[in-house]
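In this view, the complex is presented without one of its protein chains, the others remaining in place.
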Amino acid sequence: MNSYPTTWRRPPQIVTDRRWRIALSVAVIAYLVIGLGSVELNWQRIVQGGERGLRFINGFLQPDFTSRWKDISNGLIESLTMTLTSTVVGVAISVPIGIGAARNIAPAWVYYICRSIIAVSRALQEVIVAIFLVAMFGFGPFAGFLTLSFATIGFIAKLLAEDIEDIDEAQAEAIRATGASWLQLVHYGVQPQVMPRLIGLSLYRLDINFRESAVIGIVGAGGIGATLNTAIDRYEYDSAGAILLVIIAIVMVAEYSSSYLRKFLQ
Amino acid sequence: MTDFPQTWAFRSPRARLALWFGWLCLVALFVYCWQVMTANTIWAFIWDAPRQAADIGGRMMPPRLSYLPELLVPLWDTLNMATLGTLLGVILAVPVAFLAARNTSPSLLILRPIALFIIVASRSINSLIWALLLVAILGPGLLAGIIAIGLRSIGFIGKLLYEAIEETDIRQIEAVTATGASPAQVLNYGIVPQIMPAFWGITVFRWDINIRESAILGLVGAGGLGLKLQASLNTLAWPQVTLILLLILLTVVVSEWVSARVRGAII
């Protein structure tokens, strides 16, 4: 009867060298110590904050919709109209750019131009774009509309281009074989394949644009964000709670209805 | 379109009418929204915009490179905010995800809806709004930023993680259950190994997003590069603004590269 080992340790899965493992854990601990150390804690302020935090939670649980209802509804209308117009315009601009950024149907020079437009739009944070557009176009929802349209381009055009690059080549090939022109190719060989996804993406972007519209208001681009900013500045936590609940409710409704719509359309 | 009438034959006149009606509604809605939105717009400002843009653009160039040393500490703060915030988000999101997943939730009627609400609430509210609130409550500083990033990350990580938990292979879980393992052991041996790759992927992905977000949280007082951006904007120091934006861009590109590499290594 041979004897078998009575101990077993799980072999390390990712970092197999023991020294590297130790070095890595030391580095992580050192980072945590230094990182947490650089957080300055002002205990007095935090204790004060605790009381304010309670007031905010109270405001959240007993939201006050009525006293600022006019501001809230104005902000909401601005946000919603901004969301819709910017999504429509953004998608309308995205379609040609997305087609141009698809390697399989666009000539090289068009491809590079469109890809760089997408890269610029994606690299810039909405809030930073909003700051500049507010500086140029003045306060109000128009700057917000432009910001969201700009952000929509990067999002939709990129995903649309990827979709077009993923289409079934055989179908496009078949259309090309009939001697169709480039426009006909796009219309008959590409559009039917990507249309359902494009509609789905647009609905998704509508949802994102609404959420973002709540943010860019903070830097002056209008909408519900501006109302929220004011409410918090005035320490009116019950109104702020009401606004946040409205945002959450609209996002939930948008999410459910868009997932329903997408199912319905496919 | 009338060139090829036959190709449209598969769409019945009724369907075509509905389609046209749908488009018409969308256009009408767009026009209406446009009217409402621009009701208070002062068009003079808007026609003036190109001049403004040229003006600002002129002032922004060249970036003030000598400002760079002053930005190093804020940059470190921004990275810290993103990393520690992600850590906080992960710690909070993991239990929420297990409560929200249909196959691990201890109570489908009470705890699951609560967990789902937490996820939706966290997802609907951008980290900048969380920061705005937290700065008002806790005062300006890194702490507010970290918590804001953490709160926003709960929804993102929680949602993707609970979907991963629901997609686990039921047979592996069944096999562990059949050995007489306790629920905690089933979790540890049957479910956790299956979701580990998804977990790391999601975490690194969120960290990458959080780097972007933490760069601007300073605009509402939560520390980091955004704080310097705000200060420079307030004093109209455009060359400094350019430098800060370039630095943010660089950070974002680097973090995206790191996250892509790490995700590639895991999966």
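List of remarks:
Letters A and B mark the chains as written, and numbering starts fresh at 1 in each.
Simple rule for what comes next: a residue touches a chain if its C-beta (ideal position, glycine included) is under 8 Å from a C-beta of that chain, and two chains touch if they have at least 3 such contacts.
Following the convention adopted for this analysis, contacts and distances are computed from a predicted model.
The complex appears with one chain absent; UniProt names that chain "Phosphonate ABC transporter ATP-binding protein" among the candidates "3-isopropylmalate dehydratase small subunit", "Phosphonate ABC transporter ATP-binding protein", "NADH-quinone oxidoreductase subunit K" or "Cytochrome c protein". Taking the complete complex into account, B:176 is the one of B:176, B:202, B:217 or B:244 that touches the chain left out. Within the complete assembly, residues 3-11, 13 of subunit A touch the chain that is not shown.
For subunit B, the list of residues touching the undisplayed chain reads 102-106, 169-191, 193-194, 196-197.
In this text, only the chains that are shown with their structure count from here on.
Note: centroid distance subunit A to subunit B, computed from Cα atoms, is 6 Å. By the touch criterion stated above, subunit B contacts subunit A in their complex at residues 7, 26, 29-30, 33-34, 36-38, 40-42, 45-46, 49, 52-53, 56, 76-77, 80, 83-84, 120-121, 123-126, 128-129, 132-133, 136-139, 141-143, 146, 212, 215-216, 219-220, 229, 233, 245, 248-249, 252-253.
Per the touch definition, subunit A reaches subunit B in the complex via residues 31, 35-36, 38-42, 45-46, 48-49, 52-53, 56, 77-78, 80-82, 84-85, 88, 123, 125, 127-128, 131-132, 135-138, 140-142, 145, 188, 211-212, 214-215, 218-219, 225, 228-229, 232-233, 235, 240, 244, 247-248, 251-252, 255.
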